[in-house]
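Just below is one structure, and these are the notes that go with it.
For this view, one protein chain was removed and the others were kept in their places.
Letters A and B name the chains as they come in the text, with residue numbers starting at 1 for each one.
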Amino acid sequence: MTLSAIRSRLAGLEGRSYWRSLDEAADTPEFRAYVEREFPEQASEFNDPAGRRQFLKLMGASLALAGVGACTRQPPEKIVPYVRQPEEIIPGRPLFFATAMPQGGIGLPLLAENHMGRPTKLEGNPEHPASLGATDVLAQASVLTLYDPDRSRTIIGRGEVKTWGSFLAAMQLLLGPKRSNGGAGLRLLTEPISSPSVLEQIDALLTTFPQAKWHQWDPVYGVVQGGSAASSALYRFEKADVVLALDADFMGFGPASVRYTKDFTSRRRGANPEHPNRLYVVEPTPTVTGSTADHRLALKARDIYPFAAALAGALGVAGAAPAGELPEEARAKWLPALAADLRAHRGAAVVVAGESQPAAVHALARAINEAIGAVGTTVTYGAPVVGSPVDGAASIAQLVADMNAGSVDALLIVGTNPIFTAPGDLDFRAAFDKVANRVHVGLYHDETAELCHWHVNEAHYLESWGDVRAFDGTVSLIQPLIAPLYDGHTLLEILANLNGTSGQSSLDLTKAYWTRAFGGQTKTAWTLRDAKGQAFTTVDAFWRHALHDGFVASTSGFTSTSQPAAASTTASAAQTAPAAAAPAAPAAMTGTEIIFRPDPYILDGRNANNGWLQELPKPISKITWDNVAFISPRTAERLGVPVTRSGNQNQAVLSISYQGRKASIPAWVQPGTADDVVVVHFGYGRKRAGRVGSNVGHDVFGLRSSRAPWFDGGAEVSNSGEGYYIASTQNHFAMEGRHPVRIVDVEELKKNPKAVEEQGAEKPPAALSLYPVYEYPHHKWGMAIDLNACTGCSACVIACVAENNIPVVGKSQVARTREMHWIRVDTYFGGDPAKPDGPHHQPVPCQQCENAPCEVVCPVAATVHSDEGLNDMVYNRCVGTRYCSNNCPYKVRRFNFLLYQDFVTPELMAQRNPDVTIRSRGVMEKCTYCVQRINHARIDEKTTGRAIQDGDIKTACQQVCPADAIVFGDLNDPKSRVVELKATERNYGLLDDLGTRPRTTYLAKVRNPNPALE
Amino acid sequence: MEASQFPKDDFRAPLPVIAPGYTSRSITEKLTGIVLTKHTPVAWFFVTAVAFMLLMGLTVSLAYLLAKGIGIWGNNVPVGWAFDIINFVWWIGIGHAGTLISAILLLFKQDWRTSINRFAEAMTLFAVACAALFPLVHTGRPWLAIYWLFPYPNAMTLWPNFKSPLIWDVFAVTTYGSVSALFWFVGLIPDLATFRDRAAHPGLKKLFGFLALGWRGSARHWFRYETAYLLLAGLSTPLVLSVHTVVSFDFAVSVIPGWHATIFPPYFVAGAIYAGFAMVLTLAIPLRVMFKVEDFITMRHIENMAKITLVTGLVVVYGYACEAFFGWYSGNEYERFMLKNRTYFGPYAWSYWLLLICNFIVPQLLWSKRLRRNIPIVFVVCMFINVGMWLERFVIIVTSLHRDFLPSSWQMYYPTIWDFMTLAGTIGLFLTLMFLFVRVLPMISIFEMRTLLPGAAPKHGADEKGGVH
Partner (left out) sequence: MSHGPAPASGLYGLVAEFDSATALLDAANKVREAGFTKTDAFSPYPIHGLAEALGMKEHLVPKFVLAAGIFGALGGYGLEYWAQAIAYPMNIGGRPTFAWVSFIPPAFETTILCAAFTSAISMIVLNKLPQPYHPVFNAPRFSLASQDKFFLAIEAADPRFKLDDTRAFLNGLHAKEVVAVDE
């Protein structure tokens, strides 16, 4: 390898590259091979994750040096001298700061847990209307991205490491001439943006350069098939008795899902839901929302429109197109029953249209909502929260057209990664080369950055100052929890500099904007009031309040109808717009339907380098580390794909051809998928994601079309005959008549209160035991999990990972079913696989049995009971016989078969929760009911003398749960919620017929079916 | 029954325990000659070399195990135990026949045991050594397991958990190992004296003299010796029964369907004797030829052992039947599912049927006296049984674990190359020790053989008055 070749490779390396030998610098395959296997041949096949991590440790250690010093630096804004103990910081006591996570331009409000200047865990902001204390999977995992050693660490200009100053200079050189020609040829490509301050900067930029254009591309959020809606809906599910979801995963997808899940499940959880709501879901593939449905209909995505139209017609909506061809069941059974039910619940029903459905369906849904008096009660329509909403697909298509026409000579790309994610029909890459000056701003030096002349490493949101709006419009302030680890810069800074205001930090800029907003000098007029609706006396009062609360209450779409003045006009315009003016009905489609879905966690690949998300089993399918194409059992039979599996194994690889473009992706037989549909999940197959995410899974963006980005007909699918190993954490989805999840109809339960109990096997009488029962006089911790509320979103799993320092083991270890998650979400299907009932979800942590089978068999007493009834695991006493795991009926114990924990990479050390032991090789571990949190509370009880109140202690899984399905408390406190829940007739113990007396019990799922559809 | 009661070469006549024409002197010379000679059979070198190679494989795989952790094996959740514990139970079971022959048959005054008990005991020792390896290395942190399992308080004055079957195991296996070694050594003392007195090389004389503790065959010594030996036998008998009972508790005490069964203790003990006798035959058949001791290990021995194998085999099969019956009769859905999963629709059903072929079908050949006396056939049958008993433990452990209570955690188990290397390695260890033993120590108890000779016991009528003979 020549020296020049080595240098060019080094230039492309993620992060600042230190190399120890030319071999390593060259990074030849030989060298990789050498590091990957410190043991010859046989080693690789079983321990390549360990081997891979070995390699990564070596590389990481060198790559990470830059980060080491940075880990606990304080933000420059408030340097605190440690000569005297700063009043706030008490070692061992975390501080919480309000901030927000932007996702697709929308903010999710957070409280960040900060240990000695290190953010370690994120919780929801309890006051914020968009969170009410809960968060989602992506927010939980984002803290790991902050510490990702593969994040871009430097500004790179034409392959060389450059300084911030030189970048600004280069930008001036680039923009200088454009000031004369109005910025012709200047293009800005971003994700959707709701940040008022950034929008103002963009606005300013576009005024300075009238010829410049702003494009938006986000393959996940803000892509609408067939034109974008002029308004966005805000649902009030807590008021809805009947909900119809048209291919809408409102509880499983998007920043609104957290609040919506809370609202929706508020009608189902608790001791005895008075009037349980009823959910109809019509969707092509099973979703989290679909799994909570009382009635679920698997329908091709293309049939949703005729279905909605027919329903609208049945409900007397003027000008509703006649129903097209619909399956018998939908037409004869569903439509009449549904129409009747919606009519019967006038004003207390709502129809929800899904993001991936064309605008026409949204218009129909809105028309129906108006017809059934939903608008104003269960749904309100307002202006979209993101600034100047466009259809991303159309926008990027336009950009490509212009680039091909040669009318683009300067392109500034922020965040998004079009080289990887652009629809295949556009050939973005080819057009991209025609642009003279390409600038990329992003967290990673990714596929796009690689092809850009300039790359600026962006600051993670936990490192930045800024603002963002939640889905309901609420303005949240983003404050940094730590100084930028790798000296990243925010979009706000860059835009301000392009606009000529140099030398200002993002704090200055944000504060400046809100100071002007307070004075009413911003284009958007804000009404700034505190929680009680009082106006603020001074800017500082407002600023402090906003930072402390993390949001400005008066801007919420829930609490107040007062949208920002500028926006409200469009909003009212949208409201007055007649439904008839909706976009034309989508063209009819034929042939096998191809549906594109983002991977639920990796999204478009932006999270590919996040090990937690890679290893988190996808909802429903339980697949890890890969993307697949869902097909129904019938379709599988047609394609000659085996329908059943006994364990992890090779899956048939489908070769899909669509509009002449081809791609291959492993098939996954997923009951509940509509027939003749192939559901392709994109986001995998990254080339430059980093040590974790590169070359994982299959890239299918090539198939996607900018005209029909979500679904289309005419796909040709065939079984390639090849096999591809998929690692799934669950391979058996039938309950085998054992009723781990117990389900009753609401009427049945009313008639027979013992209905739930009778489903289980006979419980042994308590008197059967020869031994006396232990008393737990002081505290007696217990948990109740409400399966009626659980949606299977898996946020509890990832929250547990973040809280308890649970390691990532890698695909091949998951394939050996050695994943380490302390809580898992089991999923079961019932009935005929072709038309299944379910999925039914069941979170399973350690059941903390009072007669724990695991304890008796441990030879060294490494797992024993505490006097509060916790099933304690003593790591440093464990010798690793694994007998406890064998004897655990719930199989919730996890064993460190190899050295899974990363003891080397400094960034990752900084993320760990200091209250939880890091487990090493050969040690058994399991859920502890978050004993560290219990101990914190007990210490407080001792010091303050104030007894622990119900709700003082929240386990990580409980705190994150948007559905409030998990309740933890003291069984000795008669007033505690957990006691109240365990008293209901829905309460049952998993496998309680074994006499293990589990402390964790479940509340049975209660269906509220429509008799007409039974 | 005496052979004389039968017409000449009637095949029903019991075969002699020891071929005619031997004297105390000739026995002594023949048996000591095997050891006190420079000549070694070529076959011995061949077998030992192969065994030693396997042993090297064991050391490699164990070293790698300690370096990496047991993740190099196929074990997972839910199948936390696999080859490691299968091999453990297999070996400990094989060990049982040695003690049984030397102890129980002694108590039953089965004189034919004399010529096989010595190397059967040695086999016990080496099998226990192989078995004891696994409880240690199968833990994630063997360097701790080695001493945390023994009853002493650690720094936190924390004691082991005596409620755990694994601790019972530790007590049972260590006791078994040490008592077997003791029994074996006590039996060796008089023969060591013989070696001392016959060895030509002064160095050897000293060595054997040292080991013989200065034994001189004094009447009073013999008197105490026999008492002690009988007591040891009496103690070993309940011990050997308890050991496999305790091993079976590892499973019977748990809650897993397929493990949680009251039939286990007797069924395991029978299985142990079954496996043990099969292994004794597997060793005896080649050894008697290799060292030309067919006159001492006669057809009578082979036939008797074959009979015992057949009987214990039937007991084991009865155990299978009971398992199946109780599984169905319990009416417990988990038990019934376990049964179905084990026998026909589970992915490991093949192992169950293979097990029945090896342990049930094939050994039925031994009903026929002609086949029992056909040495190659007996050898092949024993090989089947050795495999079958390993499979039995595979069925019990893996098939029960891989699908227990919650369908969501049902998974598969696949062994890795290291699992196989470890199994083969212990076989290597066993054979190496065995063949070294037969070369350097008397594989047949010489002094007990002397007692079998006609006229060994003093004639009666040699009374106080005496008289000229």
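Everything below uses one rule, namely that contacts are C-beta pairs under 8 Å (C-beta built on N, C-alpha and C of every residue); 3 or more make two chains touch, one makes a residue touch a chain.
What you are looking at is a predicted structure, and each value in this text was computed from that prediction instead of being measured.
Here the missing chain is touched by one residue of A:90, A:401, A:773 or A:983, and it is A:773. Considering B:45, B:147 or B:223, the position touching the chain not shown turns out to be B:223 (whole complex). The hidden chain makes contact, of the residues A:864, A:909 or A:937, with A:864.
For the chain left out of this panel, the touching residue among B:110, B:242, B:330 or B:351 is B:242.
Contact between chain A and the unshown chain involves residues 771-774, 849-856, 858, 861, 864-867, 997.
Although one chain is not displayed, its contacts with chain B can still be listed: residues 23-25, 28, 151, 153, 157-163, 167-168, 171-172, 175, 178-179, 182-183, 185-186, 190, 193-194, 196-198, 209-210, 213-228, 231-232, 235-236, 238-239, 242, 246, 249, 447-448, 450-451, 455-459, 462-464, 466, 469.
The rule is simple: only the chains that are shown with their structure count from here on.
Chain B has its Cα centroid 59 Å from the Cα centroid of chain A.
On the chain B side of its complex with chain A, the touching residues are 64, 68-72, 74-78, 80-81, 138-142, 144-145, 148-149, 158-161, 163-167, 169-170, 250, 253-256, 333, 337, 347, 401, 404-412, 416-418. On the side of chain A, the complex with chain B involves touching residues 39, 42, 45-47, 50, 646-648, 730-738, 740, 761, 813, 816-818, 824, 826-828, 842, 844, 853, 856-861, 877-883, 885-887, 889-891, 893-899, 921-924, 990-991, 994.
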